[in-house]
Structures are given as C-alpha cells and as structure tokens.
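What follows is a single structure, written as structure tokens, with notes after it.
For this depiction, one protein chain was excluded, whereas all remaining protein chains were kept in their positions.
What follows is subunit A.
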Amino acid sequence: MSAQGRIKCVVWDLDNTLWDGILLEDERVRLRPEMVEVVRRLDERGILNSIASRNDHDVAMRQLADFGVADYFIYPQISWNDKSHSISAVAKLVNIGLDTIAFVDDQPFELAEVGFALPQVLCVPDAEIGARLATPEFTPRFITDESRLRREMYRSAIERDRAEEEYDGANEAFLSTLDMRMTIAPAAEEDLRRAEELTVRTNQLNSTGVTYSYADLDRYRTSPDHLLLVAGLTDRFGGYGKIGLALVETAGEAWRLKLLLMSCRVMSRGVGNVLLGHILGLARDAGRQLEADLVETGRNRLMLITYRFAGFREVRREGQSVVLRADLDRVPEPPAYLTVEYGARS
C-alpha cells in the first residue's frame, strides 16, 4: 500500500497522552490542548480517532465527556486488556486493515507490545504525533465531503447496527424499516474526488481492482463514449454519502462495464445489485448487449458472485481476467425496501 493517506484511524492512549496525569491515581487530570488539536485536525481530514486505554471504562468515559471530547472517538476500547487486543477490536469494528491504523502512547512498553503483536500498525510516541501530521501517511490526497463527515457516518452506522441487532425478523423486513433512499446519476465534476477516493479505498468490492485517477475519471465523465455513474444512499439514521461507482463504455456493439465498485459500508444493503440492475436496464433500453470486465484479485470474489447471481455468464477468460455477458431478459426491479431516484446526465 502506498504511503500517501495510508492512515485511516488513530488509536489514542489516555493517561499521560491525551491528558496529563493518571485518572485512577491523581486527584485530577488535565487535557493536553496540543493533543486535542491533533485529534481535531485528524477529524477534519476524515481520519477517525479511537482509544485503547487500560482504565476503568465508566470513569474514563465520564472524564472524556466532562472534557467535551467524547464524541470525537469511535469504538473506544477502555479495559484492562492488552492494547494490541484493543487495536484489533477497533480494526474489526471499523472494518479496516491494521496497516491503516496508527497508535499513539507515551509508554515505550505499550508501543513495543503493539509493535510486536501487530507489526502492521504504525506506532507513534506521543511527543512525535504533532509533527507526524505533516507526513504523507497522515495526509489524504483529497479532503472530500465524505471525509469531513466520516466520523458522523460511522456514528450513524453504530446506531443502525444496534437497531439491526435488536430486530428479530427477516433481513429484508429490517431493511424496509430503514427508509433507504438511493440516488443514481451521471457523475458531476464535484463527485470526482470522492470517486477517486472510492477506487483507492475499496478493494473487496471492486470488480477489477483497478484504481482511477481524478484525471482519468474526468476524461470518462466528459467522454461521449462513456457513462460514469455515481450512487449515493441515505436512511433514517443519516447519510452514507456517495457509496458506489460504475464506468460503462458505450461505443462498441456491446456495452462494456469496465468498473463496478461499492463501498464496504453498504455491503449489507444490497445496493450493488440495484446499481447493476439499473445498468442492465439502460443497456436493454439502448438495444445493446452488456459485457462486464472482472479481474480476480483474490479479494473481490463477492463481485464475481454479484455478477453470476445477476445472471451474467463467463464468455472469455485470460488468466485472472474474465469477461462476463449479461442476460438482458432478466433485468431485476429494485427491491421493495428502498426507493431509487435517477438523475439525468448534466
């Protein structure tokens, strides 16, 4: 993975790192303003903040709330567990790789424990984190609307997951309680940064594993021989932002679906199939066949399953590169549990 913008989440120690003093020993602890400033700046860049602290959970959460900073941290892990254990838990809950996490602590022992157990994690002593902000690892290529809202989107995701856990019934019935609204529209110029970010951040749900630059995407957006579609999603808990992207080449005898990509955040919402279904319908209405490129990357098998279950059949293969052809007699309607709005080409 390239260094640029590699870090997606910074996991913080509390005692003598986020604040001066030891919560359970000292009479009072003092928040370190320079650390809060780092937290705030990370947050603005769309880098998440979390916590791995050996502390009493309730006391520490109360202290964070008293300082007015509790909302900055998602999935805080405050327990007597090893920090490597807590960091693994954060990675799992946020659904990101360990190599996208940085860990900040004042104690060499803790930094060493994490460095030994989880060598992929970037370990940073508290005194150095301020200066590290300027390095490529902590600098996303673009700051998009989605990155600024990322923490909020994770928060609504947490509430949503809680609602789902409490719901005892068929999955589709639960989905229909969410009041999901999906938009599908040709990409506008202001969508391109997020579109590029999606191609870079998404591995599992990318049909070819190819990433596209801003310039590539802008060329496709304005090309008469291509259709670049962007999908967005909201529900009653809030927005998910722009979560899907598709690139169709429309010049040949058969349309060619060069890229289909969905954010992992919406994996359980069935919206990839809705976007695919929309493209099937467009091809059918244009009187063209539809073929899709797929490159088996070892991480994107879900995309192959998506195509196969949507009725695509393999027609050509060279090594890991596959071409699949759609069955246009089988264009699925969007499921009843969400509404779709289609935007016109601008």
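Here is the rule we use: a contact is a pair of C-beta atoms (placed from the backbone, for glycine too) under 8 Å apart; a residue touches a chain by one contact, two chains touch by 3 or more; residues count from 1.
The definition used in the following text is that contacts and distances are computed from a predicted model.
A.B. asks: Which listed name, "Anti-sigma regulatory factor, serine/threonine protein kinase", "Carrier domain-containing protein", "ABC transporter domain-containing protein" or "Phosphate uptake regulator", is the one UniProt assigns to the chain that has been left out?
C.D. replies: Per the UniProt record, the undisplayed chain of the complex is "Carrier domain-containing protein".
A.B. asks: Based on the whole complex, identify which of A:G97, A:G270 or A:G343 touches the chain you can't see.
C.D. replies: Only one of A:G97, A:G270 or A:G343 touches the chain omitted from view, namely A:G270.
A.B. asks: Just name the one of A:G239, A:G281 or A:P335 that touches the chain not displayed here.
C.D. replies: In the complete complex, the chain left out is touched by residue A:P335.
A.B. asks: Which one touches the absent chain: A:E172, A:E189 or A:D285?
C.D. replies: Among A:E172, A:E189 or A:D285, only A:E172 touches the chain that is not shown.
A.B. asks: What does the interface between subunit A and the hidden chain look like in terms of residue numbers?
C.D. replies: Residues of subunit A in contact with the hidden chain: 168-173, 175, 267-270, 273, 302, 304-306, 308-309, 314, 335.
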